[in-house]
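And now, subunit A:
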Amino acid sequence: MNETQNKLNAALGQAVRGRITRREFTQLALASGVSLAAANSMFTKAYADEPKKGGNFKVGVGHGATTDSMDPGLYPDQFTGTALWGTLANSLTEIDADGNVVGDVAESFESSDGAKKWVFKVRNGITFHNGRTVTADDVIASLQHHLGENSKSAAKSLLKEVATMKADGPNTVVFELTGGNADFPYTVSDYHMPIMPKNPDGTVDWQSGIRTGAYKLDKFDPGVQASFSKNENYYKTGKGWFDSVQFLSIKDAAARTNALLSGEVHYMDRCDLKTLDQLKASPDITVSEITGYGHYIYVMNVTQKPFDDVNVRTAIKYSMPRDEILEKVFLGHGTVGNDNPIAPTVKFAIDPTPKHSYDPAMAKEYLKKAGLESLAFDLSVADAAFAGAVDSAILWKEKAKACGIDINVIKEPEDGYWDNVWLKKPFVASYWSGRPTVDWMMTTAYAADASWNDTFWKNPKFNELLVAARSESDEAKRAAMYAEMQQILHDDGGLVNMLFNSYVEAHAKNLGHGKVAANWQLDGMRVAERWWFTS
Partner candidate 1 sequence: MTAQAPNLRSVRARRSFLESARRTLATAPWSAWFGMIVIVIYVIAAVFAPWLAPYGESDVVGKAYQPSGPEFWLGTDQIGRDLLSRLIYGARNTIGIAFLTTMLSFAIGGTLGVLTAHRRGWLDQLVSRVVDAFLAIPVLIFALMLLAVAGKSIINLILILALLDSTRVFRLARATALNVVVMDYVEAAKLRGEGMGWIIFKEVLPNILPPLITEFGLRFCFVFLTIAALSFLGVGIQPPTADWGSMVAESKTLITFPVRTFPWIPAPFYPAIAIALLTVAINFVVDWFLHKTSGLRDEK
Partner candidate 2 sequence: MKSDTQRVKGEALLEIRGLKIEGNSDGVWHPIVKGVDLTLKRGEVLGLIGESGAGKSTIGLAAMGFARPGCRIVDGTIMFDGIDLRAASEAEKRHLWGARIAYVAQSAAAAFNPAHRLIDQTVETAVRDGIRTRDQAVADSVDLYRRLQLPNPEHIGDRFPHQVSGGQLQRAMTAMAMSCRPDLIIFDEPTTALDVTTQVEVLAAMRNIVEQFHTAAIYITHDLAVVAQMADRIMVLRHGLEVEEAPTREMLKEPKQDYTKTLWAVRSLVKEESISDDVTLSVRNVDASYSGVVKVLDNVTVCLPRGRTVAVVGESGSGKSTLARAITGLLPPSKGEIQFNGKVLPKALKDRDKDTLRRIQMIYQSADTSLNPRQTIRDIIGRPLEFYHGVKGAARDRRVAELLDAIELDESYIDRLPTELSGGQKQRISIARALAAQPDIIICDEVTSALDQIVQEEILTLLMKLQKETNVSYLFITHDIATVRAISDEIVVMHQGKVVQQGPKTQVLNPPHPPYTELLLSSVPQMDPDWLTNLLADRARAKVKA
């Protein structure tokens, strides 16, 4: 095999994992002297042949609890997200495999008035599973479900900038926002906001599971499984190939792996990294890896000593052996972070300088600047924050000794971690699944008034820029503003962004798929809609 071939194979691998597009691959192939037809055939082969209909698709998901509810406002995780949203329902918009926002239930959308006013057109002829046509009223009722004083919805804060929602005819919804937001279409793509049928009394029918998606709900046993059968009237052509789909909640990683190995399921998320090489060696299994927006971070409360001193914060940032952690704990599955929560694949993302990597000398220097010889603090962690949080912290502790930093790792209960530790203890492990836009991410976690501001960081300049950028229509100016914000956060913020995690998932070889989305696990949570059996 020659070098070209190797390169091409590598590129093909990249393509399959969604890193490069078909066009890019074809260009590469042509440049390497392969004919267009051959390149196409190679590409197609890699993606398997034409999608085929049929089959019962079973997915093992590492989440799910008996308390799971049909109420989309309360979807807690991948299980409800993938099964009850990605398989069953559609939101107004969706994020495609390349990270762009496109219409879903909405056919189109446009803004005016400095992105303060948004008009969404509901797709013509789109129907619910019970045959009823989706109207603007259904859209409004579905979003209204998350608002109101008694709402317990996780989407409530996402929609708090919505001042009014009005139907303009049966197919048009007009949103008035309290301030300009160029990213509003991204917001309504969220999995908490599927479109549901409106009840006569104005509320929305979330209970029955009647939605618009590629599959109809057969049965949902919370914490056990959800099963679906094909929706023959699905509006998207070329999506939803399986006859039936079943999601099984298999929380134990070993059990999930064994289920995949024995053919009990065809797809699993959250592979156990320790044994990934062995899993890859299985002849019938393909392991896929997508670097997503999600990131594993350690966050300190910058209002508390000793973290109120920026030099201390910087010293801590330099004391973390990110590369070693990535290699040892995550076995290389991810991308090291640089204390910027915006994933490189997100629009307007930058890589701030200087790069925060393991450097005992720098750490010591900054400690000295803070007037300290050495530093000791507690770090509260649990694998509930993210798998590997404990091991990473231990490795960090070991290496930080050389920086004069003594980290006391406290393993907190996984149970109730988000209630009792996160936002409560001064330095904790945390996880963000990431947001598709800079604004959304910053608004959620780093704005002064963000309800999940887990670093308690309030930077006036940063907050000014955040508001200004929202209504800035000049792309270049907006890019500059976002770049500055990311740099400020990198230099001053209270987060130590260890790494962007990869979604490491595995599936049976006889599954075919297109380019895999990076915004969520399980192909943007829509694996059931997008994948097919090749044989």
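Quick note on the criterion: a contact is a pair of C-beta atoms (placed from the backbone, for glycine too) under 8 Å apart; a residue touches a chain by one contact, two chains touch by 3 or more; residues count from 1.
Candidates were picked such that all candidates are chains of the complex that A comes from, given by their letters.
Just so you know, these numbers come straight off a predicted model, no measurement behind them.
Of the candidates listed (1 or 2), only one touches subunit A in this complex, namely 1.
By the touch criterion stated above, subunit A contacts candidate 1 in their complex at residues 252-254, 257-258, 261, 272, 274-275, 278-279, 328-329, 331, 383-384, 390-391, 394-395, 398, 409-416.
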